Structures are given as C-alpha cells and as structure tokens.
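Only one protein chain is missing; all other protein chains are in place.
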Amino acid sequence: MLELAGVTKVFKTGMFGKEETTAVSDVSFTVQPGEVISLIGESGSGKTTVGRMILRLTGATAGSITFDGSDVSRFGRRALRGYYADVQGVFQDPFSSYNPVYKVDRVLGMIRSSYLPDLSQEDWRTKLRKSLEAVSLVPADVLGKYPHQLSGGQLQRLMIARALLLDIKFLVADEIISMLDASTRIDVLNLLGDLKERGVGILFITHDLSLGNYISDRTIILRRGRIVEMGATPKVFGNPVHPYTQMLLFAVPHLHSKWAEGAEGAAGWEHEVSESAAGPLVEVERDHLVASDEGTSLAGAQPQQAQGGENR
Amino acid sequence: MSLAVDNLRVYYRTLKGDVRALDGASFTVADGEIMGLAGESGCGKTTLGKSLVRLDGRMQVMGGTVTLDGVELPIADDNAMNEFRFREVSIVPQYAMSALNPIRKIGRMISELLDSRGVSYDETLPELSRRLALVGLDDGVLDRYPIELSGGMKQRVVMVLSTLMNPSLLIADELTSALDVSTQKAVAEMLVEFRERKFVKSTIVITHDLSILYQIADTILVMYAGKLVEKASAAKITEDPRHPYTRLLIGSLPEVGVRFADRRLEGIPGRPPGLLNPPAGCRFRDRCPLAFEKCAEEPPFAEIAPGRFAACWKAGS
Amino acid sequence: MSTVGPRADLAATPEIALTGDGAGDHDLGPDGNRFETLHFAFHNTKLVIGLTVVLAFLVLAIVGPWLTDSTPFEFGYPLGQPPSSQYWLGTTSSGQDVYAQFVYGLRSSFLVGAIAALVAGSLGMAIGFVGGYLGGVIDDILSMLTNIVLVIPTLAVLIIVAAYLKVGSLWTEALLIGLTSWPWAARAIRAQTFSLAARDFVNLARLSGRGTTRVIVNEIAPNMSSYLFLVFILLFGGSVLTAATLDFLGLGPSQVMSLGLMMNTAVSNAALQLGLWWWFIPPGIAITAIVGGLYVMNVGLDEVFNPRLRRT
Partner (left out) sequence: MTRYLARKVLLYLLTFFFAVTIDWAIPRLMPGNPIDGLIARIQADSTASQQLHGYFTESFGLNQPLWRQYLNFWLGLLHGDLGPSIAYVGSSVSQLIWAAIPYTLALLVPAIVLSYIAGNRVGAMAARRKVLDNTALPAAYILTATPYMWLALVLAYFLAFKWSIFPVSGAYDFSLQPGWTWEFARSFLSHWFLPFLTLFLVAFGGWAIGMRNLIIYELESEYANYLQALGAPSKLVRKYAYGNAVLPQMSGLALALGAVVGGALVTEIVFGYPGIGTLIITALQNRDYFLMQGLFLMIIIGILVANFIVDIAYVIVDPRTRAGIQGS
C-alpha cells in the first residue's frame, strides 16, 4: 500500500539557507493494509519529519514515497485531495489541532465540504453518528462545543472520527497520546487497534517503547534520522541486537521490575552509543533487520539479499 | 526530623470563584524518604509541591499547617518564607531547562545568588565543582552562558544549584517528563544519589509517570481531583493497590511485554470533576465501579494498614 | 516631527506590547472566554479613558462644522480676537474664524489617519501573512524589503516626494503616509503569523484540502483579529501625527484645512510674537489627545487580550 524508498530530508537554515541539517537519511519501509507499524525514536530522531513527509506537509529531499503505486511527491492539487481522502493524520497536541475560534464541528464540516459535498443531509448525519460511535463518543457531549470545553481524550477521539468519515486506508498517528492522561490514553490506543481490524494501515509515531510494543505488529527504531533496527515487534523487543535498541529497552522503567543495578548507573549521562560509520541493514533473522554499525554483534546474521550487504 | 502536612488547603482565585485545587492534604515524609507524588493532570500535585516552596500568582493558602523538622513553615507569608527557601526547602522546577538567566554566565549568577543569601561563593566553590563533576559536568560550565549548554546539561546545573545548601526538603517537579528515555534514567537515579550523599534529607518527586516512581521512590502518594487518594510503599501500591482509582490507573498502563493482540487493557471512562464547585463526598464517585450510597459522604484519608493510607470506604476490606 | 506610523520610539513598544507572550493568549476562544474578555474590557480604566477621549473628538469632528456657518478659509472677521462667546476659539491675525479651522482640521486629521491606517494595514497584512506563512526564500526577500523600508527614515522620503509631487488632496497624502508606514506592522503580523502557522490546525486544514489563501483567511486571520485591531489603532495614531507634521512643513494639501496647516499658518503669521495662543494651542491639544487616547486604548486592549500584563 505505502512504500518509502531511500527517503531523505535535509533542512536549510540560516540566511538564505546556507547551513544544512540532515533530519532523515535513507529511510525505507513498506506498510500493508491493516498493519500497524510503530516508528520509535527519541526527540530529534526525525520520526515526526517522516510522518510529515508522508502527509506531504513537507517535501522529501531525496528518495520516493509511493502510495498504491503512484509517487506522492508528483501529486498536483487535485491528486493531493484524492490522496488525502485515503491518507489522514492525527497530531500530538489535541488543543493545537483545533482552531480555537471555531466550534469543534468545523473540523468535521471541512471534511464534508471538501470530500463529500453531494452527500444528503440524512446520509451525512448517519455517517457522522456511526463514526462517533466507533470512537465511543456521544454526539450530544461533543458537537456544538468549543475545543477548550472538551478534554484532550475527547478531542483526539474526535480527530480519529474525522478520519473515519473518509474510510481512509492509512493513518499517520504522530505522538497522539503523549499529551493525554494515562487513564484516557489507553482508550485512544485501543481505537487504533479497532482501526487495524477495519483494515486501516497505521504509522504509530512515538518515543514511548511500551506503547509501541502494545499496539504495533512491526517496529522501526530511528536514531538521528537513520533506521538502526526494524522488524516484527516481538522480535525487536524480545531480541534487540543493535546497542542503541538495547540501551533504550534497558532504560525503560517497568512497573514490576527494578532497573538492573550496576551497568548503567548515574555515569550513563547521555551516553553516546558509538557514533560509528552507518552500515547497511542486515537481516539478523526472518523479518528482523539491524544496521551493521560497529559494536553490533551480528551473530548468525545473514546479509539482506535485497540490500546486498557484505557477508559477515 | 521530617515533613508533616496537616489538612493543607490551597485554592486558585479566579474571576468565577475559587478553584479548589488542593482540598485538605495530610501526610508525613520521614527523613531520607523519597516520596513519589503521582496523579493525572489537574489533580493538584503541582499545587501541593509549589505551595511548600513559593505560592505564585493567584494561589492562596486557605488553611492547614506545614511543619518541617519541628518548625512551622510560614507558607502563606511570602517574605517570611524567604528565610527557609533554598536553605531548608528547595525546588527543581518543571521549567528547569529555561530557569537560568540568559544574560549572565552561570558561575557569576550563582555567586550573585549566594551573596544575596549571605553565603560566600568562594567557600562553596570546591563543593560546587565536586557536585558538578558528580553529574558529569566540568568546571568550564561556570564560565559559559546558558545558551551554550544543552537542555539536559542546564537541568543538571539547576539540580546541583537547588540542592547546594543541603536543604531538608527537595521538591522535584516533573523532572523527567521532558527528557528522552536515555537521560530520564540517569536523572532519576541522580535523585537517589543526592539522598545517599545526604545532599537532601527528604524528597518529593512529582510526576504522572508511575513506572519512574516505582524505580526510585520509597513510597508513592496518589492524588485525584485535589484530594489524597492512597499512600503506600512503591512495591505495595503497584502490586496490591487498595483504592479503586489506583487500581484502575495501574491497570491502564501498558507494560513492555503486554500486547494489544493478547490482552486489551481498559482505561477509566469519564473525566475528573471540575474543581470550581466539586461534588460532595468522594470525588471519584461517578467514575468508580465500586461506588455505593456511602460514597456520598467523604471518606477520610485513614491508615488502613501499617504505613498504608487510603481514602475509600471499601479500601479497608 | 513625528515619524510615519506610530512614533518610532513607540514603534519599539508596539512590537513588544503587541506580541505579548506569543499567540497563546490572543486566541481566547469565544464563549467561556468571551464573558471574561468583555468583563475585563469594561473594567479596564485605560481602555475606557482612551476610548472616551477619542470618541469625544470624533463627535466634535462630525458635529463641530454644523454648529458654525463660517468656513476655514473665509476672511472678514475681526482680527486677532481672543476666544469669546461669539468666536468660540477667537480669530486669526488675518480675520479667519479659528473654531471653523479647528473643527474642519479635525475632520481631515481623522480622515487621513483612517485612510493611511487602511493602506499601511493592508500592505502590512499582505506582506506579513505571506512572509510568515510561506517562509523560505519568499519570506527572506519580504523581510529584507521590510527591514530596508523600516530603516529608511520614512519622513525624509515623504519630504522629498511631497515637495515634488505637490500633494493636492487628503487622499494622496494619506496614500503617501500609508505607503511608507507599513513596515513595522508587516514585521509584527509576520511574527504572529509565523507562530500560528506552526500550529497543528493549520496542517489539518491543509489535510482537508484547503489552499494557502483559504488557510490564511479562515484559519490564521480570525485568530489574530484582536491583534490586527491593535495594529490598526497604532497605525491610525501614527498617521495622524505624520500628517500633522507634513502639513506643518507646508507639504500637505494647501486647499484643505488641517490641524498641521493651522499651526503652519500660525507660525508664519507670528502668532507667537503676537500672543495669539488660541490659534496654535488647540490643534496641538487635539492631536495629542487623539493620539494619546489611541495609545492608551491600545495598552488597555492589550491588557484585556493578554492577561499577563494586567496588574492584578
């Protein structure tokens, strides 16, 4: 359905763009219908930029993004509208996703005027009711209100309902629950699970490993714009190979097991995992690839045929 | 000795009336104890933390007393409180990364602050650089401007500065929420290190992240809608939570290992009540699965077992 | 003489007073906050005082000329009479009715102020919105242009242009002032647009198939309505000052009576030496009161829209 090949993004800053910073370099992955992929990385890893490039909110400097075979970057205004009928996004801050000057219904109204203009009032109301029910929202609690009168959880759920109005094929969810309280967070996450069962592909962007693990089928670990590890979620979490992934999993606070004493300790200040030369992705096991940087013990790794990595 | 808070009430004055952000908190924190203060946004934990150090803007103490090491803190009187600030009670603020004056070199700012509090900078310098080294910073930091440091480095400078006078009580307000996983662990462990090295006697760590508290806190106090809900040791509160809210809250946290496919976690339906005129009785009543008619009467925050407190009629069973 | 646009020395303050601490406080959502905004508006002494002063002079400008049948340039009245019941503001050394000159002068000042504020405001909005929203090279060019015009002492330009052009009517004078007083407004609006454009609801509008102009008009501009109003107030005040200065230099329209022209003729007819204070004092008081009222109103409004400034 969606395929990213060698996608790279370089931002120009400074006076007339003299300085350059590489946010994303050579990222490639595919998303099948009904598949949830979590894109995990710390701040500055470029994960949000990947999401924005897929949504064509910023252009890719190199590489290609194809959706159902057609190249997204070459879409004109009309084709882009068609694309947005299949691909939608939900963002991090619910209170920034709604224009405070209007009632929340406007967000739904925009979808109707842009994509479903000739829908009868009757059909529109049933479609609206169905999508609100799908996100367990009672129309009366939500419609006709201003954003500041609703909770973060309700606003995010309404955002998903908005996407459901379009029977989308693919959703980019960029840190959609990091601003929510723990208790309402999980309901929104479960919604993504329901979407998955309706065959919608989801890119779940987050910095929180436990959330990524909970909801996704496959996981991609990003570091400073590069994929360091990628594959089936149980494999990546169960058998992390790249030192960066290991460090991340090691540092995550669990509710029932204390941090392993010793090793890391206070000395581990922003410990730099070796800034080694970036090696190509090598398949460690089926559906589990790791970047072959130095310090990555690739015991039993087979070179990834497609990538043509050297034999180790 | 330790911190004892008795029926502390702090409200926010607004145009439409008083928001009863903190409505009667009574608890104690022993010496050497790291108490986690957890709860969802708007539950009053930051209000509690701030009121122990400095009331800002529209906060007003409505009642209750706070005693630290046997001495009652004049928290309602801003000037009188000055004497205790920094020396006895200190805070690492939520905005630690932007708490340093941008136009002063860090060393100069610290020396001006110490002078203003009648402390000689030169005498403190050796200890200061020792503590900076402890958190992985060299003396060169003192000669640079805040803009030249990374967010993490600035936060560590603030942590060292706030605890420089070995305060009896340290409030750490949402220290880790803005950090990445890697630095989060180091910062959290540093708090424990500060206690081990007697930089601070007792610490209150304010955060919404229960798993961080499980790692470093001795006890955890959970708050909901301006009220204390449950307090117990970190282990007990996670394994055997007694208050329905705590139980549901912990139940909704996805642990690494739990997957959607095999077990679908449940959140807590509904929303916390508005605190402009909160409902009578237990404030969790309309979201609580165990609610019954007695809940109309507010449950006291009582000791249900040695070292365990809860505010629920059914918590005792 | 005063600068174009609000006093440049004050130009420094509007930027600060206006931006306040970012867009956050300016987009007070209606309903819940509207009650609060109105409440503060009526109780804000600065706003009330400023508004009453400005309105008083506006009423005088409208009603004033009807109360007298003499016209500003008409001669034949006794020479150099001090204010009396018959000649409310006395007469000039050449026998003209000062009251008539004053009230007609007031009218032209309000007129020039309004037109120039409209011209400068729309230019400022166009450049500010486009630059702030599109960013990139366009933004660099527009900001460069803005900075250039901002540095050039707009007054020197006006002198040269007015000297050659022989300004015939209020409209040309207002146009001239407007064309040279837009830069600081453009800069203030650009900064505000920049911060709003980064908000998620702008991206969401684009995901709902909205083009650039519709995003600016429907999403960004409404959030800045209170801000734009403040900009207009300052532009209006500044233009009145600049017009008075130009007229004082004799560069304004000579057939149309204005407060500046009054002072010019007073000085050139030795009003000071002759002690005809009633000839040159009133026009100055009017300008000071109107412009001062506008600035005080601006601060009052800024406090209403931006609670941090309030001294509660």
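Brief remarks follow.
The first chain written gets the first letter, and so on, giving A, B and C; residue counts start at 1 in each chain.
As a working rule, contacts are C-beta pairs under 8 Å (C-beta built on N, C-alpha and C of every residue); 3 or more make two chains touch, one makes a residue touch a chain.
Computed from a predicted structure; not experimentally measured.
Looking at the complex as a whole, the chain kept out of the display touches B, C.
Note on the undisplayed chain: of the listed residues B:A4, B:A99, B:V192 or B:V258, the one touching it is B:A99. Contact with the chain not shown here comes from a single listed residue; of C:V48, C:A126, C:L175 or C:I281, that residue is C:I281.
Interface note for the absent chain: among C:P65, C:G80, C:G178 or C:G237, the touching residue is C:G237.
One chain is missing from the display, and on subunit C it is touched by residues 1-4, 7-13, 15-17, 21, 144, 147-148, 150-157, 159-161, 163-165, 184, 237, 241, 244-245, 248-251, 263, 266-267, 272-273, 275, 277, 280-281, 283-284, 287-289, 291-296, 299, 308-309, 311. The chain not displayed touches subunit B at residues 53-54, 56, 81-87, 90-91, 93, 95, 98-105, 112-113, 116-117, 144-145, 147-150, 158, 161-162.
FYI, only the chains that are shown with their structure count from here on.
For this pair, subunit A with subunit B, the centres built from the Cα atoms lie 32 Å apart.
Within the complex formed with subunit B, the residues of subunit A that make contact are 42-43, 151, 153, 181-187, 189-190, 193, 207, 209-211, 213-215, 233-234, 237, 247-249, 251-256, 258-259, 264-271.
In the complex of the two chains, the subunit C residues touching subunit A come out as 27-33, 137, 140, 199-201, 203-211, 219, 222-223.
Chain contact summary for the complex, subunit A toward subunit C: residues 15-17, 52, 55, 57, 77, 80-81, 84, 88-89, 91-93, 96-102, 107, 110-111, 114-115, 146-149.
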